[in-house]
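I'd like to ask you about the structure that follows.
All protein chains of the complex are present and in place, except for one that has been dropped.
Which chain is which? They are A, B and C, in the order written, and residues in each are numbered from 1.
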Amino acid sequence: MLGLLWLIPALPAAGFLALVLLNRRLDRTAAAWIGAGSVGLSALVALLVCGSFIVSPPAGDAYHQVLWTWMDVAGFAPNIGFYLDAVSVLWVLVITFVGFLIHLYSTEHMEHDEGFTRFFMYLNLFVASMLVLVLADNLLLLYLGWEGVGLCSYLLISFWQKDPQNVYCGRKAFIVTRVGDTALIAGLFLLFTQVHTLEIQPMLAAAQESFVPGSAVAVAAALLILGGAIGKSAQVPLQTWLPDAMAGPSPVSALIHAATMVTAGVYLIARTNVLFTLAPDARLIVAIVGTVTLLLAGFSALVQHDLKRALAYSTISQIGYMFLALGVSGWEAGVFHFMTHAFFKALLFLAAGVIIEALADEHDIFKMGGLRRELPAVFWTFTIGAAALAALPFVTDGFYSKDLIIATSLGSVDGNLWFYAGAIVGAFVTTLYSFRLVWLVFFGERHTEVSRRPRRRQLVPLWILAVLSVVSGLIWMPPWLAGFHPFETFLDTALPPIEFTGEYAHFAESALGALVTISVVVVGIGIAWLLWMPWRRGTHAFSESPAVRPLAAYWLGGWGFDWVYERVFVIPVKWFARVARNDLVDHVVDGIAWLNVAAWRTLSAGQTGRLRAYVAVAGFGIALVLAVVVLR
Amino acid sequence: MKAGDLLTISPLIALTLTPVVVMLFAAFRRSHGLALGLTLGGLAVTFGTLFVSASRTARVVTPLVTMDAYALFFIGLLTVATALVAVLSWSYLGRLRVRPEEYYVLLLTATLGGAALVAATHFASFFLGLEILSVSLYALIVYPVHRADAVEAAVKYLVLAGATSAFLVFGMALVYAEAGTMSAAGVAKLVAGGLGSQQVVVTVGIVMILVGVGFKLAVVPFHMWTPDVYEGAPAPVTAYVATVSKGAVFALLLRFLLPVSSDQSSTLFLALAAVAVASMVAGNLLALRQDNVKRILAYSSIAHLGYLLVAFLASGERAGVAAGFYLVAYFATTLAAFGVITVLSTGDRDADQLSDYRGLGARRPVLAAVFAVALFSLAGMPLTMGFIGKFVIVTAGAGSALWALVIVLVLTSAIGLYYYTRLIVVMYVRRPEELELAGAGPAARVAAAGGAAGVVVLAALTAFLLVFGVYPSPLLRLVEHAVSTLPWP
Amino acid sequence: MILLWYILIPAVAAPVAWLLGRSRPALARWTAVAGTTAPLVILAGQWITKASALQATFAARGPGPAGLVAGSWIADVKATWIGSLGISFFLAADGLTIIMLLLTFALGLLAVLASWRGITKNVGVFHLMILWTVAGLAGVFLSLDLFLFYFFFEMMLIPMYFLIAVWGHEKRVYAAIKFFIFTQVSGLLMLVAIVALVVIHGRETGVYTFDFTQLLGTQMAASTAFILMLGFFFAFAVKLPAWPLHTWLPDAHTEAPTAGSVLLAGVLIKIGAYGMLRFMVPLFPDAVHDFRTVALVLAVIGIIYGAVMAYGQSDMKRLVAYTSVSHMGFVLLGVFAWNTLALQGVILQLVCHALSTGALFIMVGGLQDRIHTRDMGRMGGLWQVAPRMGGTAMFFAMASLGLPGLGNFVAEFLILVGVWQVSHWAAVLGAVGLVFATVYALWMMQRAFQGEETHGWSFADLTKREVGMFGAMIAALVLLGFWPQPLITTARQTVTGLQEMTAASSLAQPRPTAEAGDPAAEAAAAPADDASGATSLADDEGAQQ
Partner (left out) sequence: MASVSLDHALVLAAILFAIGFAGLLTRRNLIVVLACIEIMLNAGGLAFVAAGARWGQADGQVMFLFVLAMAAAEVAVGLAIAIRFRQSLKSLDVDDADEMKG
């Protein structure tokens, strides 16, 4: 059954090709069938393949399928091949399953859009690229998927290309991620030069032998890979593109900028964890990046007006948690949080899509309110999602995965108090902004009328995701709660287990540690309720007060990163392009030409036409030569 | 002077008799066709006698003249060139409304002068040849006496030629006074011996001889007359001046001052090198934005003489071959270019304004093609003889490590590209408004029906240019044979 | 003898096209099509049958450069041309030549197809010029005699000059003369270098010849070698174009008619790279090694400068022209890195760049035929008017920014990996160049195709002919992106041969140890040669040719 592995990415790719070639002759339903159908089939095949993988794991807990040798140049011979192990099983299942749900949702959501076929064309290409990314057996093929998803994110963000602002956001996303990709490709060069292959497993094995732990090469390789991950997963230095990426349709935000693409960085680091184990300093930087991002994005999310931008900042924050987990070599914790986050964040975005569609494209949460009775289904699903995001204890999957990360950040071999403090503060802020959204959007008086009700094909995915957001956490119960953690054992076949050997390990694993996190969450919900329900006007006034306004504005703008990048990078390049439009070197060439013409003008002035002048010139010439002859 | 010697110098004799015959017949019956027929007949006979003379073993005939392969080759070249000029002048003179017969007489005497020069190995024949050539040219330049330009050009040429001949004479006298010898071999021995400090008078003498030669070759200090004479003189005469007069004098220079190239540190060498560089630079620069086609070709010929001097200054037989081949290429190209101007010229004005050539590609495609090939050959583009010519000169230059001269040659020929392509653009670019031509008036109605004979000559020349541009070996072998007879060190 | 046909067929077709064109223009076009497809078909036949044979002969060749040189050519035509100067009419083909010829004829055909409707006045002469250029190009890629190479190198100037000067756009006269002088001057400097090389070789061995295979091992002082190398480099850097010498390219490409731009961008600038690979580096390996740092700096500047300039343009065709400067910067990087990976990357880049830039030029040409302007300020929102054109433009914009999955990425990746082994900073800056490439590609898409449709343009979308052309090119790029192996195997023999020619010099690097990838035959030959190759190259006494 594993032999069908190559079908998983092939089906959406086939869907894409079909849509491209038959573009003109397809009506909406046919396009919907091809678009959603191809991903649905791929999900089915994925279920079959991964099911048989889980039920009867192949030798070495990994299955390697090579289609053909991509290129073969003097020892550099990457091939187009797929590698399936526990990590990629998880990613494939999440991508195909969540992807299918979002496709289903899109068939309804994008009903009246004239670029319907084009939308599904790009979406299929995206799913195909993402699957290639996670299934690639070598880093070059991974890079192919990597750039493919970058392209599709650009195409889909600027999908409504009539408005230049959307296209600008699309360009910004693609360029910023490509900056990260440059670091990744440099990493590829370094790795190939050192270990002479880019196939992941042999490369990691060779690295294990030849790299001295902590040596410059190991750290450089790990940092370069981190650079790529930061770009794609919108972490601190390169996170400015994700909030602007919300210009795209909501299903895009749900699929690409919540569930799958932005976690590509997490997958890459998890996949190449050996390199990071060899470079402790690099691991430390990953953790620091994670912590700083989760705090920074958390506070920004707190002050957002736009519903989707708030969710975008929350995504950056949650991925910050994953990076923190990876940083403290809690690889499995990060992967677990990826899965749970995929479900509830996709749910939140899809719900947001319905809300925005219902209120005739109204994005500002302060103009919403009182939708509890109007859109009850959306209210319940959105609240479950928000609860999972805030990690409501015991009932949501977010609790299990985020608490594991918080525990790991304290208790694991690399964990320390600073990370733990950051994680706790982050948890608190997350709870605040998630329930802020709930209170502001669904409670209080209604500002805008609901014009369109969500149809069945939109609600089904919402309910499925809501159920998953509750259930999916149970597959890895914390030790103090219950010994049931089949997910961990499954992941142990591919990733090193988490060792709780830090000095606070005992406290972190104990119920007491969990109690601290739970209390933080509960207190957070209470405060959120107070701030945005009874004292809503007071809170609003407080945030408008002269003392707080500049801080709020600073946070709103994403901590000024955009402002800095604009001045440091964008404006100089634009200025140089404008100044040197007609090519500085050309002036040099024209200068030479001018010199010639000037020489011509002076010489031809010498041709006075008068005979005696000619004799004089001849005489001067003769005199000169004779002088030389006589004197020499 | 034994009987056999007469056979050896038969070409010169034939060349002397032809003008006399033409004059006699002109005295009886003035007919343009007859005059041309006789001229061409005479030249054919001369060409025939070349082979007769070539078969004779005795080369030296009186110390004045040596009819070796070198001389015969160049006499042949001059005769063919003169024949072509004569045919080109046929329709031109018809339109000029002047009595044509004397024109051919003068043409033949000038060629005789050139032939004498080429065969000269003594000051006397050198001086005589040069003067016969010069005086014939004075009359030829002012042939259309009703044109003010022609008169002005003639005056300038005459005065300057006279002055430089005086320099020549004085130089010869000094050399004769000091060294006692007047023969080419003697001079060559002097130059080879190295004109050290004690032989100042001889060096001054040789320099003054070079003034005479320099004027005729129109190299830089003596180039000022060229544009005015080229513009003023009638088109075929300009063609004649640009080719036969310069070619003959250069052949003589090569024979007399051959050893200069062996010692690259001597004053003479440095002087000539400076002259060559100046000619290349000034020649190309002066023609840059010139709007008169004849003046462009005048300046370009100055530059080409600069290239030839580079070949002259390179040492070894290879340099001689390069100079010889380049001369043939230069002859063919210049004759083709000026031929086109001749065919397009009308009775009252030569077609030398740039505006006359606008859109020529459409009006007269054949002529435009000929002119384009000629210009590409001047620029040294592949497929033309100019390219092979420039290549052999660069090879000769590189062979004797004249790097500075070769680099100057390359860079200045780049400037040349600009004004050659500018002419081509004028011919083939339809929309006049784009051309940055000062005073681009309506295109003068140039002669519609150019002489059929002229077009045939031009076609032949173009074919010659292309064939030997692609496969130059036979011509190279001929030039090698000719040059081998010179006393190479 | 087949090699001679590759030059003769287009050369003969040229006057035929002109003559037929005088009566009925359509005939001229079909002659031109025949004149380019016929050699293409013959070449494809020869590629399929002979390529494998080439591997065998190459593997079985004798040791040392003489053996190398003899064994590595598919077929050669040798006849004395100008005996007295040692010039011979020497044509030979190997893997690299076959690829370049394929490119020449394919793009010649595309150029003719692209201007099917665009060219109306004196169609015959137009096709004469195109076929003459194609014949010249074929001559350049086939000739192994340095004089013959220079002859064709310069001969192509004339038709290309006329193509720009007569059928070009507004500033065509200026652009044509600029192109002409730039190339001619640099060509003449190369001529001086060639002649100097021949003279030095002649003085050393007594044999005055222009035959490249004999000139190969000429020993000379390092400083002279450096100067001669500069002479060659100057000519090829202008043609390439490398950074400071590139200013002719934007003018020439913008003002040339579509067919001219396709030929210029597709094949003419490849001569620079081909010349460096074939002649410059093997002749002066040590000089190249000393010059490497400067060249890498120039290349990197070229990449980034070209990209930023492209971003700053408002004329779409000029933007595409500057992208060529940027892409050719990669080629320069690859040539001077001079290891197998980089060289394979360079050869692949030559092909892929020709396809992607050629397509963009055809696209812009088509657009100009429809809306009579190239100024992107007056475009905007054309995607709504012509979605198929928008989609194709998006594809080729992605190709030019090096999107993985297309040939350009594979080529640029191989080049950068090769360059990384030589100098880290150059590879990293090259990779940064990719980011700038993204900036200009997306900027072009935004200004021309996306955004609001404000200028009320309405014109027909791609015609069947255009769809056919673009479809073929898209297929080719995707195929090269996922399966470049046929090209790599064809060029492998050349790359190994080139490296062995420079084995004794400081340029040779230890080849990556893992030789597993190469087929057994080739591997068997290679190691055996390393040892002997190095020694015999030093005391090279004239080859047995």
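The rule is simple: contacts are C-beta pairs under 8 Å (C-beta built on N, C-alpha and C of every residue); 3 or more make two chains touch, one makes a residue touch a chain.
Being a predicted model, the structure only gives us computed values, none of them experimental.
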* **Touched by the hidden chain, restricted to displayed chains** => A, B
* To do: Decide which residue listed in A:Ser451, A:Thr501 or A:Thr608 touches the omitted chain of the complex.
  => A:Thr608
* Structure fact -> From B:Val22, B:Leu50, B:Ala81 or B:Leu158, the answer for touching the chain not displayed is B:Leu158
* Among B:Tyr103, B:Phe127 or B:Phe269, single out the residue that touches the unshown chain. => B:Phe127
* Structure fact -> Missing-chain contact among B:Pro11, B:Pro100, B:Pro227 or B:Gly416 belongs to B:Pro227
* For subunit A, residues in touch with the removed chain -> 604-605, 607-612, 615-616, 619
* Determine and list the subunit B residues touching the chain excluded from the picture. => 123-124, 127-128, 131, 134-135, 138-139, 142, 145, 148-149, 151-156, 158-159, 162-163, 165-170, 172-174, 176-177, 180, 182, 227-228, 231-232, 290, 295
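Quick note on the criterion: only the chains that are shown with their structure count from here on.
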* Please report how many Å separate the Cα centroid of subunit A from that of subunit C, as a whole number. => 38
* Any idea how many Å lie between the Cα centroids of subunit A and subunit B? -> 78
* Asked: Using the touch rule from the top of the page, what residues of subunit B touch 2 or more other chains?
  -> 418
* Asked: Which positions of subunit B touch subunit C when the two form their complex?
  -> 321, 376, 379, 381-383, 387-388, 391-392, 394-395, 398-399, 406-407, 410-411, 413-414, 417-418, 421-422, 424-425, 428-430, 434-435, 471-473, 476-477, 480
* Asked: Okay, in this complex, where on subunit C does subunit B touch?
  -> 81-85, 121, 147, 151-152, 154-155, 157-158, 161-162, 165-166, 173, 176-177, 180-181, 184-185, 188-189, 191-192, 195-196, 198-199
* What part of subunit B is in contact with subunit A in the complex they form? -> 155-156, 159-160, 163-164, 167, 197, 200, 203-204, 207-208, 210-211, 215, 220-222, 224-225, 227-228, 267, 270-271, 282, 285-286, 288-290, 415, 418
